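Accompanying notes for the structure given below.
Only one protein chain is missing from this complex, and each of the others stays in its spot.
Per-chain numbering from 1; labels A, B, C, D and E assigned in written order.
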Amino acid sequence: MSGIVVRNIERSSLEHLAPLAERGVATVHEAIGRTGLMASYMRPIYPGASIAGNAVTVTVAPGDNMTLHVVVELCREGDVLVVSPTSPCEDGYFGDLFGGVLKARGVRGLIIEAGCRDIRTLQGMDFPVWSKAVFAQGTVKETLGDVNVPVVCARQRVEPGDAIVADDDGVLVVPRARIDEALSASLARVNKEEANRKRFAAGELGLDVYGMRDKLAAKGVRYYEDARALADGAAS
Amino acid sequence: MSGIVVRNIERSSLEHLAPLAERGVATVHEAIGRTGLMASYMRPIYPGASIAGNAVTVTVAPGDNMTLHVVVELCREGDVLVVSPTSPCEDGYFGDLFGGVLKARGVRGLIIEAGCRDIRTLQGMDFPVWSKAVFAQGTVKETLGDVNVPVVCARQRVEPGDAIVADDDGVLVVPRARIDEALSASLARVNKEEANRKRFAAGELGLDVYGMRDKLAAKGVRYYEDARALADGAAS
Amino acid sequence: MSGIVVRNIERSSLEHLAPLAERGVATVHEAIGRTGLMASYMRPIYPGASIAGNAVTVTVAPGDNMTLHVVVELCREGDVLVVSPTSPCEDGYFGDLFGGVLKARGVRGLIIEAGCRDIRTLQGMDFPVWSKAVFAQGTVKETLGDVNVPVVCARQRVEPGDAIVADDDGVLVVPRARIDEALSASLARVNKEEANRKRFAAGELGLDVYGMRDKLAAKGVRYYEDARALADGAAS
Amino acid sequence: MSGIVVRNIERSSLEHLAPLAERGVATVHEAIGRTGLMASYMRPIYPGASIAGNAVTVTVAPGDNMTLHVVVELCREGDVLVVSPTSPCEDGYFGDLFGGVLKARGVRGLIIEAGCRDIRTLQGMDFPVWSKAVFAQGTVKETLGDVNVPVVCARQRVEPGDAIVADDDGVLVVPRARIDEALSASLARVNKEEANRKRFAAGELGLDVYGMRDKLAAKGVRYYEDARALADGAAS
Amino acid sequence: MSGIVVRNIERSSLEHLAPLAERGVATVHEAIGRTGLMASYMRPIYPGASIAGNAVTVTVAPGDNMTLHVVVELCREGDVLVVSPTSPCEDGYFGDLFGGVLKARGVRGLIIEAGCRDIRTLQGMDFPVWSKAVFAQGTVKETLGDVNVPVVCARQRVEPGDAIVADDDGVLVVPRARIDEALSASLARVNKEEANRKRFAAGELGLDVYGMRDKLAAKGVRYYEDARALADGAAS
Partner (left out) sequence: MSGIVVRNIERSSLEHLAPLAERGVATVHEAIGRTGLMASYMRPIYPGASIAGNAVTVTVAPGDNMTLHVVVELCREGDVLVVSPTSPCEDGYFGDLFGGVLKARGVRGLIIEAGCRDIRTLQGMDFPVWSKAVFAQGTVKETLGDVNVPVVCARQRVEPGDAIVADDDGVLVVPRARIDEALSASLARVNKEEANRKRFAAGELGLDVYGMRDKLAAKGVRYYEDARALADGAAS
């Protein structure tokens, strides 16, 4: 089950994906029904980066980055590398040499459920990484994983060519078949949020904007003027 | 036990609380006998914020932010919202829409033993949050918690109207009845530390400033000139 | 086994150690055979610091910083304090008062497998700390540990006088007997990486730079043009 | 804030509490509105124990069991000792000597958000402990905590005299004022569950027993015969 | 994306699956190329259970077990229920009532990346559960998940009808399309291990049984008679 390398995947155009980065992880995640979000321990190695791109997937053995060397020549402009170890590992598979090479190929960033190192240099070259750990621990080059097969990374299934959106809020996977939906639904959400934002700015409350007061009553909310009223059981 | 909403709480004046923010979590924590500090996993979503305010408390069901919508209209200038899930959860209950609304009401910040999202936007609007996680995972609006009842948040009991102090060192709860003590004791501590700082700056040692040399001797400290002396058992 | 204080240790000259800081944790770690790296949970309290110095070692009881007061007068220019609790603890043993005193003595920084506080002030005075936690929880002064005996800190053995290298990638221990080797091997590595960097910049691939293609073939790598070819079992 | 020892607390009669142990943590927890459950990391040191008793509360400094020695003479038949460290600690505060002494006084068991040791001997004498860790690490006797003041233990507030119920499912706190409610509501729940159990045994489904089918429809459940129907969008 | 319930899935015959339980997780995992193993935090609630069955999959919202009620009537003899929350949660979704009902339907056990309760009763009825936590925390019935769609559970993708093998070593997923391969390869492995076991029992070494001595030499192994020889650099 290791040693499989698929050279070509179906990619989306970069213009198509760009609005996903702009709208951000939280918004797109809501737009596609709150699915696809990687675990919260996937954190950016520096703040402020925001990307969207086509997933190129890699599995690696624990402590072994041989397959990362394999995948480089298959990466293209707009790709996002997604790396999953076959068992939990936080070794530093990835550093500034890899970062420089991928940056030169137009890769947008790296998602790795393991460790990353050389983080200051990577920040200097503006090559963003979302990882489970920062760890300088070196790796060997002895065991083959797979390239461009479906993987599970940080609680989410990723297929080659899925869209990856990542920013300070985390990492989101949008299945390739749902990218159009994600674009239209996130646009609708942005517009709706903008409208809501204006109502909020005008002083309206979420209870009214979202029409929740009846629902609250049905759920049995009980208001008390203060702690004394609560002690007396005097709802108001 | 859910659905209780207490509208009004006893608050301290904001002028009264302001010095607590200035003196900071570490100092006030020492001043009140090393009590009230929330767990270390409560971290700010961006560095540099420093607040003090009156606690408004909320319990929420896991993955459900309905009660956050309820509490908004009860918040006032100088409040700090303290949110505790009824079982461990790291979902992103709170984002920029909530942040904007609370900011407009003068709320100083949010303390949530769960997740937060839209952290870049929240930083941009300078609405600080201390949370257990950054996580974009959305929540539903189906289950009622309580508002302004005593809660346990990140290992500490918080009652409505307690003072909350938070900065880069963490989050501290000062019981309402001890706020005056916290003010006077933290002032005394600042002054004492200032005096000590001068002695340290003049080259004095903590062993002398704190008069610890006799205590050390009583505890059986043994000095050796170097590793060889230690190997020889030749204390000096 | 507590109360031992060794006054003097063998130190390396600061000019000797300086290149280690410049080359950084990841490079030196590789240079000495991927040994000596502390656990990944040892993180800097602020980004950007980079140090190398002579280890002064301390053990402390949980929640008790008495021994930190003992060690101060033994510290010299270029030292790095390494603190290990005798059982896991994240209390805030160390704050700005200690930081100021050590800074004045020329200490380069603190490595503590526990908590640290006053982190904003420490950043302001540029006294870097690598710790397991940021936690304002205060400590007592009742129990003696040891000073300048071998300790285990964050998975690594540290002997007094070992070199400590720390930056945004983590904390590395270089045994005193291997410092010269670390210097020469890291220089060789820097030079080699520089050469490789040029080849990478010229478009060469790691597979070729590192001569891995034969090894891959021997390991049984199988290339497929695309997912369809994979499904058809048509390796290319 | 340390060194306070309250000698006497209000206790419930042991006959009164006995049914809570028999009905168990899960049932009583449901009966009192799903409140009061300690964190899931509180695990029994051996399986099969089941207790209910009056809480005697203790705070301890990290790595310091002095206050446990203080509390022993205040314990009585039917008590459950609840121990909370003032900051996170997993040291082995408690072993078989303490177990034997408390067992002789009729104490039902120990709840400690820290470590325990001598677990085989404790099992042999049938003195149950629920703890965060099994850890032989010894403690000192230098710092005073408090006895019989309100504490927070494993996410729950415990007041002296509250009822503690503990079994293989975990540890539950029932506030003293709610013990009668817990008794009657848990009895009602046991009876109701018994009735439901018979209906389930007769082949009825929860969907019908709990009348959930309309609610499901209102929530928009969509049934598909199989994966093909799902792919075709052919709900049935 | 929630509320989908697929009624029927493709199942393997129980006779077909039985040998997988007998051979066990570790052996079958090796046999299928070391893939499909769930994370190590999935532990049995009691020791000694060993099952194999057809996966019926469920997603649940955090703290909400509504969908578990939906799935019961779709379960059949030999099924294994696999439950994944949409965000991390350790609430006690499952207890003895569910256990009794599923046991009556012939369900082999439950795999849940969350909490379980009533564990003593479940052990008494011999209904095994592998879970992330034991936690009595109750759940609500307000939010719909999905039934019999592909899920990710504890780092592994599970499709309805995949084979689940679980015992004291953990939980393994065998994709439906690979069950035959798993059966034949695990049988081969059992036979080979049996042969090896005899050679080991006769005193042979793994180095010889697996023919590793040449490989070791090629890797540069250096033998030293003792620590003195090592210090002298006198390999033998």
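Everything that follows uses one rule, which is that contacts are C-beta pairs under 8 Å (C-beta built on N, C-alpha and C of every residue); 3 or more make two chains touch, one makes a residue touch a chain.
All figures in this text were calculated on a predicted structure; none of them were measured in a lab.
Q: Which shown chains does the hidden chain touch?
A: A, C, D, E
Q: Would you mind spotting which of C:88, C:138, C:160 or C:206 touches the chain that isn't drawn?
A: Per the contact definition at the top, the residue touching the missing chain is C:88.
Q: Which of D:18, D:134 or D:229 touches the chain that is not shown?
A: In the complete complex, the chain left out is touched by residue D:134.
Q: In the complete assembly, which of D:78, D:95, D:109 or D:128 touches the absent chain?
A: Of the listed residues, the one touching the omitted chain is D:95.
Q: On subunit E, what residues meet the omitted chain?
A: Touching the missing chain: residues 24-26, 29-30, 34, 37, 40, 43, 47-48, 167-170, 172, 193, 196-197, 200-201, 203, 205-207, 210, 212, 215-216, 219-227, 229-230, 236.
Q: Just checking the interface: what residues of subunit D touch the absent partner chain?
A: Contact residues on subunit D toward the absent chain are 3-9, 46, 66, 69-70, 72-73, 90, 92, 95, 97-98, 100-101, 104, 115, 117-120, 133-138, 141, 143-144, 148-149, 160.
Q: Quickly run down the residues of subunit A that touch the omitted chain.
A: Within subunit A, the residues touching the omitted chain are 61-64, 86-91, 135, 137, 140, 142-143.
The working rule: only the chains that are shown with their structure count from here on.
Q: Moving step by step between touching chains, how few steps can get you from subunit C to subunit E?
A: 2
Q: Give the pair among C-D, A-E or B-C whose set of contact pairs overlaps with that of A-C by over half, matching residues by number.
A: B-C
Q: Which chain lies the greatest distance away from subunit E when centres are computed from Cα atoms alone?
A: Following the centroid criterion, the farthest chain would be B.
Q: Counting in whole Å, what is the centre-to-centre distance of subunit B and subunit D, each centre being its mean C-alpha position?
A: 28
Q: Centroid from C-alpha atoms only, then distance subunit B to subunit E, rounded to Å. What do you get?
A: Centre separation, subunit B to subunit E: 42 Å.
Q: What parts of subunit E, by residue number, touch at least two of the other chains?
A: Within subunit E, residues 86-88, 90, 135, 137, 143 contact more than one other chain.
Q: Chain contact graph: line, ring, star, complete or other?
A: Contact pattern: none of line, ring, star or complete.
Q: If you go through all the chains, which pairs of them touch?
A: A-B, A-C, A-E, B-C, B-D, B-E, C-D, D-E
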